[in-house]
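Heads up, one of the protein chains got dropped from this complex, but the rest are sitting where they should.
Every chain is named by a letter (A and B) in the order it is written, and numbering of its residues begins at 1.
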Amino acid sequence: MRYAMAVDTKKCVGCSDCVVACQTENDVSIGYCRDWVVEINHGTYPQLETEIRSERCNHCDNSPCVRCCPTGASHYSDGGTVLVTKNKCIGCSACIESCPYDARYTHPDGYVDKCTFCLHRVKKGMQPACVAVCPTKCMYFGDLDDPNSSVTKVLKIRNYKVLAPEAGTKPNIYFLI
Amino acid sequence: MIRAQLLSLLIRVFSTAAGKSKYWLPIKPATDIALLLAWMNVLITEGWYDKEYVEQYTYGFEQLKKHVKTFTPEWAYGITTIKPDVIRKTAREMFNAAPAVIVHPGRHVTWYGDDTQRLRSVAILNALLGSWGRRGGFYIGEDKGIPDFPHPEYPKPTRDWRDAFPGKYQLADLALANGICDATIPAAGRDCSFKGWIVNGTNLIFTLPDMRNTLKAIESLDLMVVIDTMPMEITGYADVVLPECTYLERYDMVRTSKHREPTIALRAPAVEPKYDSKPGWWMAKELGHKLGLDEYFKYKDIKEVLDWQLKKVGSSLDEMKRIGVKKFDREDGGHLYFDKGEDLEFFTNTGKIELYSTALEAEGFDPMPKYTAHPEPPEGYYRLNYGRAPMHTFSRTANNPNLTDLMDENVVWVNPKVAKVWDLKTGQEVWLENQDGIVSTFPIKVRVTERIRWDSVYMVHGFGHKNEKLSRAHGKGASDSELITNVMVDPIMGGTGMRGNFVTFHVDKPEKGGLL
Partner (left out) sequence: MKEELIVSGRMNAKIDPVLHAWGWEISVYLFLGGLAAGLLFFAGVYYLLGKAKKYPTAVRKAPVLVPIILALGLFALFLDLHHKPYFWRLYTTVKLQSPMSWGAWTLMVVTPISMIWAAINIREWLPNWDWKFQWAKDIEKFFVGYKKHMAWLMVIFGVILGIYTGILLSAFNARPLWNTSILGPLFLTSGLSAGSALIMLISKSKKERKVFAQIDLILIGIELFFIVHMFMGFMASTQVQQEAAQLFLGGHLTAQFWIFVVVLGLLVPAALEIMELRKIHIPVLVPVALILFGSFMLRWLITYGGQLSRYLY
């Protein structure tokens, strides 16, 4: 089982509904977020290109955060999901420094927090909160080992990229382009 | 897989939609009709239109053909700055896709006071391409009729907003946005003006253009009752505020609107109302009782009304509370599109799609659209464009904790060339002053971006709140409404064109204050 997500940059309009859904689903305090939306503009008016991406932890196969964690709080869980065990985390921020995607932050309670792929929902057969609410349905979540999962199917027919592949992290969030 | 292609047009800001388009035509603001006419010219002269459709369903094709003859792409190029070959290429692209093509009218379309004619141009293009009522074009939506709960016939109002505009706007089917204000401000030659308003869930100070006029109307009132879920600018002017509970705490009337399949939806409370807030239906019923109008409210509560209505359409409140949304079959068995060659009658004088409008002609207006030049920004001024952010609903959500977390202020988009002239940096605060000398009450931060033309600026509507009770929104960003003092009213439908305002920058706080 290899959980992964695909985000269609051609469909995302940057409404940030995914961000609010995550905040409310996972009790993320106001002022913090586990997912976010980036807009990148290239060019000079009127020759312009815009890309909008809903981003979150990449749940990398080769996670620098898991590697550098001195206590084992950051670890791989079901389907390659990268999780943090709160009561093992000492809040040293090494994982924050190690993440090329800046996907982690220190929770006001002191431990480091991040996207969990909403594993608590996924285990019940539901979609992650961000995927479930997306009004443009631009996100696909599923198991890459399952040939019938929506994410496997969409990656077969669309061009895609991952972020900072040169960082060697083997990320699991795919951006459809 | 069918891949939809988006042509993004008529947009002076490089919008999100533009970013996903195959073509984006960076048209010079306020010249849209010229481009639309040029497309008509190309479609007709090249024969790139749906001949059968036009023949069977439209009226006035020959007149239109003659009318657009001189509106060539070369003519439009000088006005719109869109190159002739691009106009021809995009016209061809539309015809290739026809009838699976939509020239979309957009939302919030009151721009320059000739908006009826611009939207007619859009409709004419759709007619030429045969997209109305055809697969891939506009489908024929259908809604589910919900009967009224039994009540005695309502009395007919003796006056309405039209009294302020004798003989004008005969074709308008909705009240003019500013019409209520004009009908409230006492005027010579009119024997009576409105004395009281009940404002329900709309912050008129921000939603109506020309704030000065709105404030003048409010000052002329004897009574203003405001129903709202949170303090807004308008509640500060109210004699009585009736605090309504939010949509998550109340029942509302059944939602029914046109869809592919008739669909109804119920809004039911998720939680109990907080504080001393009440649902709108309760206020109406209690006010009716106090006014001795009990006969109009012969029910215990809204649940009784909803259940009665829902049972009439084959559902019930219990069922709808469970399923939330219910779909029905179409009445005539799935007539989503016109059948080929189907005999149809449209709601016009001629019963056809009027390329040549007999209704407009009868009222003394141009029966076919014409391009008229609109004022351009003076030296040192920039056309004020405004729009919406997907995170916020107008100015109503500016204080919502979650949404404020996403976006807590608006910024003014400035082209890098303009920023260079004014030495503006991203994040720097400026005050905006419009052509009438109105200065924004609050400063607004600059965003230097290529997404805006060098003769325009852009800002998201709904910020710059003055009410200090809006603890998160107060003083955040600037209000575009405040700066829209030039309103170009469309003589046909009375639409309030708001895109004819020009602003300049103040790097230091000016002496003059704003309207708020």
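The criterion applied here is as follows: a contact is a pair of C-beta atoms (placed from the backbone, for glycine too) under 8 Å apart; a residue touches a chain by one contact, two chains touch by 3 or more.
Everything numeric in this text was worked out from a predicted model, so none of it was measured.
Although it is not drawn, the missing chain touches A, B when the whole complex is taken into account. Across A:6, A:37 or A:155, the single residue that touches the chain missing here is A:37. The chain not shown here is touched by just one of A:14, A:79 or A:128, and that residue is A:14. Taking the complete complex into account, B:406 is the one of B:102, B:181, B:208 or B:406 that touches the chain left out.
For chain B, the residues touching the chain absent from view are 391, 405-408, 416, 448-451.
On the side of chain A, touch with the chain left out of the figure occurs at residues 14, 16, 19, 31-33, 35-44, 52, 64, 67-73, 87-94, 96-100, 102, 104-106, 109-112, 163-164, 166-168.
We adopt the following convention: only the chains that are shown with their structure count from here on.
Rounded to whole angstrom units, the spacing between the C-alpha centres of chain A and chain B is 36. Residues 1, 14, 16, 18-20, 24, 26, 390-391, 401-403, 405-407, 415, 449-454 of chain B are the ones touching chain A in the complex.
Put simply, chain A touches chain B in their complex at residues 10-11, 13-16, 19-20, 23-24, 30-31, 33, 41, 43-46, 48-52, 157.
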